[in-house]
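Every protein chain of the complex appears in place save one, which is left out.
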Amino acid sequence: MSPRSAGSARAGKAGRASAGDPAVPRVRRLAEELEELRARLRLGGGTKRIEREHARGKWTARERVAALLDPGDTFVEIGLLVAHDLYDGRAPAAGVVTGVGRIHGREVVVVANDATVKAGAWWPETIAKILRAQEIAMRCRIPIVYLVDSAGVNLPYQGGVFPGKYGAARIFYYNSLMRRYLGIPQIAAVMGPCIAGGAYLPALSDVIVMVEGTSFMGLGGPNLVKGAIGQTVEAEELGGARMHTSVSGVAHYLAEDDPACIEKIRVLIEALPRWDGSGAVGGGGAPPPPPTTPPPPPSAPP
Amino acid sequence: MSPRSAGSARAGKAGRASAGDPAVPRVRRLAEELEELRARLRLGGGTKRIEREHARGKWTARERVAALLDPGDTFVEIGLLVAHDLYDGRAPAAGVVTGVGRIHGREVVVVANDATVKAGAWWPETIAKILRAQEIAMRCRIPIVYLVDSAGVNLPYQGGVFPGKYGAARIFYYNSLMRRYLGIPQIAAVMGPCIAGGAYLPALSDVIVMVEGTSFMGLGGPNLVKGAIGQTVEAEELGGARMHTSVSGVAHYLAEDDPACIEKIRVLIEALPRWDGSGAVGGGGAPPPPPTTPPPPPSAPP
Amino acid sequence: MWGASGQASRPDTTGSPGSRQGSPSSPIGPARPAEDLYDLLPDDHRHPYDMPEVLRCILDEPGLVEYQPEYAPEMMCGTGAIDGMQIAVIANARGMVRDAEGGPPRFGGIVYTKSAEKVAGFIETMNRRRRPLLFVQDVSGFMVGPKAERSGIIRAGAHFVEAMASATVPKLVLTLNHASGAGYYAMAGQGFDPDFILSLPTGRMGVMEGESAVMALFSRQLEELRERGEVPDEELRTRMDEVREDYDRQLDARFAGARGFVDEVVLPGELRGAMALLLRAALNNPGPHLGAFHLPPGVV
Partner (left out) sequence: MWGASGQASRPDTTGSPGSRQGSPSSPIGPARPAEDLYDLLPDDHRHPYDMPEVLRCILDEPGLVEYQPEYAPEMMCGTGAIDGMQIAVIANARGMVRDAEGGPPRFGGIVYTKSAEKVAGFIETMNRRRRPLLFVQDVSGFMVGPKAERSGIIRAGAHFVEAMASATVPKLVLTLNHASGAGYYAMAGQGFDPDFILSLPTGRMGVMEGESAVMALFSRQLEELRERGEVPDEELRTRMDEVREDYDRQLDARFAGARGFVDEVVLPGELRGAMALLLRAALNNPGPHLGAFHLPPGVV
């Protein structure tokens, strides 16, 4: 018998007391406080902004992720709490939903800008979360899906976004390495604005789906073009889905709306060859055997 | 002739006008302002603190680096300006001298804590500079020398030092990888205090030289030991150079003083086998041939 | 334009991570119901609890099969499985632990010279067996003092750190309770790029507990007052309370989550589902689980 004292059973579990109430056991209280914080953060910019996106014919980031992943399967969100205590609460989940889930039974990483939070603009912490998601994809060698819907750099905070070794440039560094050497599938869907340097995230992915009427890709938006070269041009003509899928050829697929776009991504993921770990791309089929040796009977020490 | 306009010769160079004087051409003014900033930063904690180190029989970080490197050869300091505008100027060069120089004609990276700046304690920017120095050693595959003289974490700023992916832990991550896989020589000299987690920097190097009477290594200093387990013990007995080179065996060489310690490091570097790039350690001899193809005559395009 | 006309059917986003316990691919339940964690974990974070029982709420039946249980038992090493996937587990025991050589009892949560060497060897063996590693953190730091230093705890600790840092199998971290000082580093701190870090709401990652910070910052002042037979005045007491409160706030798992120092704070009921998915995701890569990316061989 190991020298440690045996566990002691505790009295029956307390009901859902109000959070912060000292009478509630600490572990239960911390759990309830966490659930309340999560519920608030998952609303993103709030119901008014969610309605505005719906009125524009768009799903919210969380609706897109829920539709993208296999129903009923686990989704582990990564970084929901990031920046929850910063910017006076104006940056819930740092304006981007990231996590690990499954599509057609296959583990994937998902990154989805939240347009209800400052139009999906990049806070410094948005960059940290996108980089973390890419590092997970590279560490696990699983596909990554970007659902892009972002107004670009959040200018008042550009000092923490633009420069530096771990600033936004690193996103494009990881894009480039995944594409050229690591063989990690990157699928980008532009489902809203995608402006300036931000355009390089989809552009350095393997394939781009753009949603008709609501998506835009351009190194400069209409305002910048007006200011820089004095030309007045509408977003649709400058960088809309039709232009990029027929004239520039920058994008590869045109989707009628969010549901069609999400379904297209599921099809693209399903068609991906399985990664057999050797770098040589094998045909479809079972995921690679986990590297662990055949499991010894649980009771035997190693 | 290329379409660009030919350069126009400028009137004779202006003498050393006072910095900030608008009459002085911009490029010259910026250069003079830089030289003044550098001169201030190189004084570290200032002449009083420099004297105090000398009175303790210790060289300053910059004196140690100058003695360590080949006389007359180039030393490129990396990060002299880091944090020069932070902490009301209390952290010149973030309390650590880092750069690339030569020892016996061989490129090396040097890291030297500056004991005149808050006893060499770690600011958040100190960590960034040490990590940068280690990344240079790993990127170039050249030896790295640590001249340790630090009071450890600067507690009021521990939030930017202790936690996180790019906090102090990463120093020991890079130490471990250089030691176990990358074959990059790491030589540590403890020339002052080296406390708590900081002790793992030398401990994860290949070899440790400790300077008699002025060096200390311990996971807890005398105060922490008094507070934690109520034992009163002197630094020398707890973790001095004699104890670690004879009883614990944590350190490998005992040096009488700074000059002897620095000379010992030069000897150790000279004895290192040359890195022949193949991972297999070749004997001493010429540095590996640079990988560039035999140079075509300069005038021929590639 | 879609949606503008009528109430479009929209995907249900109410599911929370890992809560879908019965996901098609995880038929096996834990050895003990995860909800029991609410009772097993103490009301006061400093109090001891039964780590083997806590592990039975996380691992498949029979829970942890311990390795060298009688040697340096303040550090628990063993094998187990999550959802059928064989893993190796390193966990800090809590409470007082007998010293087999009759020396003074050792504190659970503290790493000593022997326990550091034990864990280093275990990690290297498990890495050779290609078993993913799970670090269950309730660690307060390394032992200090002349006995520890003279026994070469720095060298042993370095061996522990190097073995953990250079293991190439997937590494998962669960912050259960304390996670301070160099002990936190050795138990796969974030700077060592573990594959994933999950924390229960009870996790307390930070350089040191508030009490130790008060000691570190004020011990000399308190010492002088004691020698003069005086007690700390009101102003000093408030400053000490402020430090304690500041550290307690930063030790909260939500503070770590806000800074990205953990990947996610999960509820006890979500823990297994989350770990099973993340482990399966990591096992897609047979290559070395080190660094941000690993170039395939032949890239020159």
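When the chains are written out, they are named A, B and C in that same order, and each has its own residue count from 1.
Everything that follows uses one rule, which is that a residue touches a chain if its C-beta (ideal position, glycine included) is under 8 Å from a C-beta of that chain, and two chains touch if they have at least 3 such contacts.
Bear in mind the structure is a predicted one, so any value in this text is a computation, not a measurement.
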Shown chains touched by the chain that is not drawn here: A, B, C
Touching residue (missing chain; options A:217, A:241 or A:254): A:217
Given C:28, C:225 or C:295, the one touching the chain that is not displayed: C:295
Residue among A:43, A:86 or A:169 that touches the chain left out of view: A:169
Those residues of chain B which, in the complete complex, touch the missing chain: 2-7, 9-10, 13, 25-28, 30-31, 33-35, 37-38, 42, 54-60, 62-67, 72-86, 99-102, 105, 107, 125, 128-129, 132, 135-136, 138-142, 174, 177-178, 181-183, 213, 256-259, 275, 277, 279, 287-288, 290-293, 295-296, 298-302
Hidden partner chain, residues of chain A it touches: 153, 155, 158-159, 161-173, 175-177, 179-181, 196-197, 199-200, 203-204, 217-220, 223-229, 231, 233, 237-239, 243-244, 247-250
Missing-partner contacts on chain C, residue numbers: 168, 287-288, 290-295, 297, 299-300
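Here is the rule we go by: only the chains that are shown with their structure count from here on.
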Two chains joined by the most C-beta pairs in contact, as defined above: A-C
Reference chain B; chain at largest CA-centroid distance: A
Centroid distance [mean C-alpha coordinates] between chain C and chain A, Å: 26
Approximate Å spacing (C-alpha centroids) for the pair chain A, chain B: 39
Interface hub residues of chain C, defined as touching at least two other chains: 193, 259-260
